[in-house]
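Here's the structure we're looking at; comments come further down.
And then chain A:
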Amino acid sequence: MIKKSLYLVLVTVLVLPVVVMLYLSVVNQWSFPKIFDVSISWRLWADFFSGNTSMLKSVLLSLFLSTIIASTATFFGFFVSQQLSDRPLFIKLSYFPYLIAPVVFGAMLQFYFTLLGLTGSVWGVLLAQVLFVFPYSVLLFSTFWNESVRQTAFQSTTLGATTWEVFSTVLFPMAQPWLYLCFLQCFLISWYEYGITQLIGIGKVETLPIKTMLFIKEANPHLAALSACIMVFPIVSFLIINRQLFAKKEVIA
Partner candidate 1 sequence: MIKVENINKNFGGNTVLKNVSFELQPNTVLSLLGKSGCGKTTLLKILAGLLQPDNGVFELYEQDVFSVAPQQRGIVYLSQEPLLFSHLNVFENLAYGLRIRKIEKTLLKTQVEELAEKLKLQDQLNKNTEQLSGGQKQRVSFGRALIINPKIMLLDEPFGSLDANTRVEMQELFLHVKQTINMTALFVTHDLKEALLMGNQMAVMNEGSLLQYKSIQDFSQSHQAQIKAEAEFWKRF
Partner candidate 2 sequence: MFGIYENTMKIILYSFALLFFICSCSSRKEKKETSNYTWEQITQIAQGKTVNLMMWKGDLLINKYMADYVAVEVQKRFGVTLHILEGHGNSIVSTLMTELEAKKPESEVDMIWINGETFYQLRQINALYGPFVEKLPNNQYINWESPFIAYDFQQAVEGYECPWGNVQLALIYNSDKVQNPPMNLNELEIWVKEHPGKFTIGNEFAGLTLLKSWLIHLAGGQDSLSGEFSEEKYLKHSAQLWTYLNRIKPYFWNNGKSFPASIAQMHQMFANGELWFTISNNDAEVDNKILQGIFPENSRAYVPESGTIQNSHYMGIVRHSANKEAAMVVCNFLISPEAQLKKMQPSVWGDYTILSASKLNADWQQKFKVIPDRKYAPKRADFQGKALREPAPEYMIRLFDDFRKEVIEK
């Protein structure tokens, strides 16, 4: 019996935040102690979809930033870890920039970014994110380039395939799950990044996380919940569609 009730508590704990986010984004005049007897209004969502708030701009900026980071990181990670596959120790150096808290990493680099005139610009934030997403992609691909993959690649060269054919017919198909997973993980890291974007962007690069934090600081839970929903719901729905992909998370260790 206790197992049944524990499962119930578990499911509520896992689902509650998603429900609360949606609830906060639609409730208004949310004064204490009102909880169920509240007036619901989809005004915030309507404003968002009608595009007259600056939220849409942040969504596009976040999308732009995260897609660039994800695609370049996947490209970089794939080829670099191939070249370095015979030097495992070099690959492990990537753990250092990846494991440092981005906000501390940003604080240490702020001087250089200011020097290069990159603070407050989208390119500055992009470069700052590259410095810890690229190492992650190399780490992730290092688990792909093992002995058997190299043998197969060698095999197809002996059968007369040109380097391009080796990639297109053998390596890319084999690496397909890794490429997909790396793109997704790097996208997520950049999509949710707050610490370094705030420091290097000094508030001028208004990505979705920055917008959310602005509303939180303003003690405005409704707009904060709206931007939180916009950030999380697409990921949740994407995740429900292809669940097994996320299961490969331990690939990195």
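Candidate entries met the following condition: all candidates are chains of the complex that A comes from, given by their letters.
Rule of thumb we're sticking to: a residue touches a chain if its C-beta (ideal position, glycine included) is under 8 Å from a C-beta of that chain, and two chains touch if they have at least 3 such contacts; residues count from 1.
Everything numeric here is computed off the predicted structure, so don't read it as measured data.
A.B. asks: Touching chain A in this complex is which of 1 or 2?
C.D. replies: For chain A, the touching partner among the candidates is 2.
A.B. asks: Inside the complex, what are the residues of chain A that reach candidate 2?
C.D. replies: The touching residues are 29, 31-32, 87, 89-90, 93, 110-112, 114-115, 117, 119-120, 202-204, 214, 217-220.
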